[in-house]
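Right, one structure below, let's go through it.
Missing here is one protein chain; the remaining ones are kept as they sit in the complex.
Chain IDs A and B follow the sequence of writing; residue 1 opens each chain.
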């Protein structure tokens, strides 16, 4: 192992989960042991919540309902536009409405296994327990989940699950869940309990006496930089897939909030765990600005295939049945088209690498609905997936009923994020991290329909119950406006803005982002090798240097300047990319979304090394040029026994 | 802990500015309520217009029937009620209705003006009908027409037959002039459009339209407007071409 890349620090551990009671009792036990805040005192406590996605929106609404004073920040114009809105497929819950053998324990088990034994059992079990409450909550808010003729909720099986536990709202589950949270949020805005700051970006964290006490933000409309103080800070700022430039994330999704908190001392866990989604619309040209996901639910009725002949350029419907290779069904008879995402993605990449790919550049495989249309009728297929088919047709100009879809994997979700304990508190006291922004529940891979569950679980049910233990010691001493920590943080933000505007180089921010993205995709994407990661680690510092000397940022510091916003985000992506590669390089095993080509079974499956790597890698920041510090949190499996994942 | 920002204590940057105007929740200020009153008064007009058209068609039965009918209107309710009572009631209802209708129209028009202080350089229509676009100016033409029409046929003030003539005489004398006929025809066509959109719109405003009915309603509105306006147009043209004299 290359020592100059990083240093190893002290191990860390979660001390909050009450391990002395059985796993099923730990969550209620934790709630019981945690200290509470008297209702009369809650008004006096201010909580900053950054982000209005499922996690942030639900948390802000719930904390405000409980009586705290909440200040909410987000960068879009409306809280309803957080990227959670884009989730299509569904949300898991162990309701067992289908009587098909589901239970909290099974969801727990599937999620731990799905995460390839790199998640924390306590957190996952709590998630499974809370899953059922989420559905109740959302239905009460008016979320229009799909229903059956009898008026009861419909379920489907999703992304590798053998039970039907996924609740959905056509292909727009994220939208409907987010609108539910948004409505609850707006109700609290009307009640005066949430103070809102739209189009406002968090650019630094204010840490006073070791505690998170506020944030420095830039008003994206006026360019004004201000500091907001509070008793606790909550980050629900989403994932960082956009480090790859092309991903299924919204254009504005970024790592800035968590990265800057990381620079203030919060450990960053498992940055290299990224999830590749198997069913995206393939890239069509260089100008492409983002990738569009086709819901994974399509795999329930669609069959994945490539031509048996390399480079077969006939249109899909002209290729006869016996000249098609349904490679997932062939290789994984039990799970077929429903194997987990990492497997489906890697297999697609493999067949394309071998030259069987279809469409422009040979980067695509077919997802075919002929069987489903024959079996269920076009009407039923339309009812189920109509909007997805329309979307596909609009983007590609092709008719998917006729020719099926072409799909290819794309970066979709980041399992890594700020390290948090069972209370969702980071290594900076008073800084809580929820939703995709933290690392906590999915391990090395995430099952389909689990992120929505985690976001809402964190936001509605976990954080509002655990944050009280910290807040019970408050209200904390007032921080004077001229406190050195504030002055320094604000000065840093100003300095960065001025720096960007003064470089006046020759390349656009977007060109750097594209270059970085391609580099990370090629060398730290679906498949990684020590060699590719080394290459990336050689190149990233050069990109960083070029960026800081040759970027050209238009406009001024004092108006609505989207180019300047983007520049700050790309600066952080460059730094993050480096840490991702270091993390990927140090983890000399394959697990879940992290596939090291050197570590695979004879059949080409991910091969874990439990002896050496059954830990969370939590990274401490060091100034540029110094190696980051690795803190290990050992993972123990009391309830789900370590086993090789098999989906054969 | 207070909500301090270092620059401006208490006042935070980027916070939503809050409602620019306090919402008024009184029923008369609700745009939807205004629309509903337009619908109700509009329906009153339509009912009146149906009756009026049927009455007008009596012109084909000759001068006597028509004049008797006019007198009948004035005597309606006698001897229980004094002469002109029913007609007066009808007039009052119509006056109140038109006043309300205009109040609501003007109020909504002003609201719409505020709602688009800066116009588009290029604006295309995707689906709106000619009828829906001409409601406001059409309404003004209609109003002017009604005033003129009353001066013409009820009071005879602007009628060649003069103030002391009988209704039938005024009708025949007036419509012998092609200019008058053209003016009536224009006003009636404007009315046709107003009703075409009005019938659909009133159903919608009163909350009785839905996806299933939408098409049928629109077909009905058009058919109704054509029949009504056709009925009205018969008289002036019949006079002009000497069918009625």
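We take it that a contact is a pair of C-beta atoms (placed from the backbone, for glycine too) under 8 Å apart; a residue touches a chain by one contact, two chains touch by 3 or more.
Keep in mind that, in the parts below, contacts and distances are computed from a predicted model.
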Undisplayed chain, where the name is taken from the UniProt record, one of "Glycine--tRNA ligase alpha subunit", "ABC transporter permease subunit", "Succinate dehydrogenase iron-sulfur subunit" or "3-isopropylmalate dehydratase small subunit": "Succinate dehydrogenase iron-sulfur subunit"
Among B:44, B:59, B:97 or B:135, residue touching the chain not depicted: B:135
Residue in contact with the excluded chain [from A:38, A:99 or A:289]: A:289
Residue of A:19, A:98, A:187 or A:518 in touch with the missing chain, whole complex considered: A:187
Residues from chain A at the interface with the omitted partner, ascending: 58, 61-62, 65, 76-81, 83, 85-86, 95, 97, 133, 135-142, 144-153, 169-170, 172, 175-176, 179, 182-184, 186-187, 189-190, 196, 198, 221, 250-252, 284-285, 287-290, 292-293, 391, 394-395, 397, 460-461, 464, 506, 508, 510-511, 552-555, 559-560, 562-563
Touching residues (missing chain, whole complex) on chain B: 16-27, 29-36, 108, 111-112, 114-129, 132-133, 135, 197, 200-201, 203-211, 214
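Criterion: only the chains that are shown with their structure count from here on.
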Distance from the mean Cα position of chain B to that of chain A, given in whole angstrom: 58
